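Of the protein chains in this complex, all but one are displayed in their positions.
Up next is chain A:
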Amino acid sequence: MPKRKVAALEKVDADLVSLQYKIRRDPKSYAQEFYDQWLAYDAQRQIFISSPSSASSEDNKKFHDLVDLVAHVADLYPDVTAPYFDHLKELLTQHHAVLNPDLREKVVGSLSLLRRKDVIDSTSLLTTLFPILISTPSKSLRSLLYTKIVSDLRESNSKATNHKLNRTIQTVLHNLVTSDRTSTKGMWACRITRELWRRQIWTDARPCDVMKEACLSDNEKVVVGGVRFFLGGDKEREDMEDDSSDEEIDIKKVKHQGTINKKTKKRQKAMEKAMEKIKKQERKKHAPHPLNFSALHLIHDPQGFAEQLFQKHLQNTKCKFSLDNKLLVLQLVTRLVGLHKLTIISLYPWFTKYLTPKQPSVTSFLASLAQATHNHVPPDAIEPLVVKIANEFVSEASAAEVASAGINSIREVALRQPLCMSETLLQDLVMYQKSKDKGVVMAAKGLQSLYREVYPELLQKKFRGKEATMGLKSGEVKRLKFGEEQVESGIEGIELLEKYKEEQRLKKLAEKGEDADGDAKMKDDDDDEDGFNSDEWEVASNDSDSSTGWINVEHSDDEDEGPAAKKQRRDSSTAPDLISDEAMAAAAEANRISKLAMTTILTPADLAKLAELRREAQLDKMTGTVSKRRQELIAKHIEDGVTADDIELPAQIGKKSTKEERVAMAKDGKPAREEHKSTQAIRKSKKEAEGKSSTNKEKARKKNFLMTVGKARAKHKRSLVDTKKRLTAHIARSKSGGRRRNGM
């Protein structure tokens, strides 16, 4: 008798994977089988727990498979599997050090699977995984747990922000950092916070608070983690956002392929997916920009924080951080000082020791000093530092790079606090524009042009330049005083709006054929047109208007300029040629503006127009004849940090670049060329790679010679008239867009 052939079937049945599949298809009918396996799992678990460290590989494998099975169907039998989560938790927390790596991974995976099936909630999952993350010695387990934790947090925040969970985890992280300040465990808090910040899942002040505590830790690694977050976290976040919007799908191409390729389900699915993605991107484009504050702005009590950081890590002589890390801390402290305009007086004398050319990475120190300066810093505190920089760095004997870095850093400091300079020192520094090195010249000229703008009196007369001299003469340039703030008195850019309205009105008048005859009349009309049903408002002002042609709004500070303004108004139709008149015109302008804001109510449309005009004006400034210095100032906000590169920049100017650099520059932005190939060939291969076909011309060129030869012979035999006819027809055809009349 032949052997019975049922082995295959039995084998399949004895397979946990197929059992899992069957259970998922029909959980009710297979309850008995599941219960059997649950008991087997329980027995295997006990075997394991009785001797966790010496479990045989055989047992481990069996247990692994059973854990897997139960995890996959746990949601179908909630009564039976109720203790399952506790089992896994106990297993992992007590035996994670001795567990077989495969089994360990499976247990972690099963836990997150339970979370995905909503058998347990995020909090219980995270509170299970987190303690293990910070205590386990295994690197692979740590990385696994880290990814699981982050992905779970992302997942639970994907639909709506899960405030409760976030708060719990943030509190855990905060406690982790603050409980033991000397341990490296705070690193995990830093890493998790940074990752979630980068993904814009956490954007409020609490994660910043965690990082703040990390910065104040005693452990060097943790401190660096925290400091790096504040210095680079926001940029990282922006980059991430840019990246995500980068990959774009060519919708035309997708549609075109849909018409040509064979229609299969797979292709259709891919196309639907692409369309969905495009729609999503569209939606994202039109969604309002999330108003995320930078981490530096969200810090609570920046003054206290900066002071603590400075005292703990910089001023403290017992602090043994490496120079690089100290510099990072210094950058953060000075950035905070510059951004929030904090006052830490002891910071400035501390710098003195480090401002010598021999100090390693001195440019970073210089940049930090510039960062730490703002207009509320007393000049007495900075002046010695500026003098020291000048003495140490800037001399004929010192190297050109050193001198240019010195002058440049002085300029950066002076940009933020112009009063830090004495007259003689400035004269001395400005004279360096006669130097032979280009970098030094540029730096000195930069300093000069800065002072021309902010404080020309300090410069010698011959260096002041035309504009500054005229400004001084007219009294437009005022003397700087320490602690004085320039306060914006009205609405920014309202004069632009008024000018625009005037123009519109004139246009209308011109259309009507009426001529504007007098200023007074214009003014009246202006009021009438602008003020929408606000007669009561206008009564008082209109009276004075009609009598004098100009209304005098009295300000307490420029009372004496009132009559002058009146006079100016009358003269404005004639060309003003005196400088003093111009100054008066400015004052008059100021008066007039305040009137517009006071007499009319600005509608939303007005405000929108105002914003637009302001933007235009800004653009004009950028592209117009404004000095380079101004442009730079506009482009670069003073609140932005200063880096060592900014200080080193002018030293690079005079230098000749090496051949490699030049080649790299030339290659930049051109298609990659692995082999020696013509540009044409590269283009062609690129086209082919994109799936585009060749042009008709190319096809014609490739056509077999024997196929064309007959026509070519016939062409020879044509009569002249015939040839002409063909040629004219060809021209006409090509003009009208080919045989198909494309573009008609």
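General remarks:
Methods note: contacts are C-beta pairs under 8 Å (C-beta built on N, C-alpha and C of every residue); 3 or more make two chains touch, one makes a residue touch a chain; residues count from 1.
FYI, contacts and distances are computed from a predicted model.
One chain of this complex is left out of the view, and of "Dolichyl-phosphate-mannose--protein mannosyltransferase", "Histidine-containing phosphotransfer protein", "Pre-rRNA-processing protein" or "Glutathione S-transferase", the protein name its UniProt record gives is "Pre-rRNA-processing protein". Note on the undisplayed chain: of the listed residues A:D59, A:E105, A:E476 or A:D606, the one touching it is A:D59. The hidden chain makes contact, of the residues A:A31, A:L113 or A:A205, with A:A31. Screening A:L19, A:L309 or A:I389 against the full complex identifies A:L19 as the residue touching the chain left out. Although one chain is not shown, part of chain A still touches it, namely residues 10, 13-16, 19, 28-33, 35-37, 39-40, 42-44, 46-47, 49-51, 54, 56, 58-59, 62, 77, 79-80.
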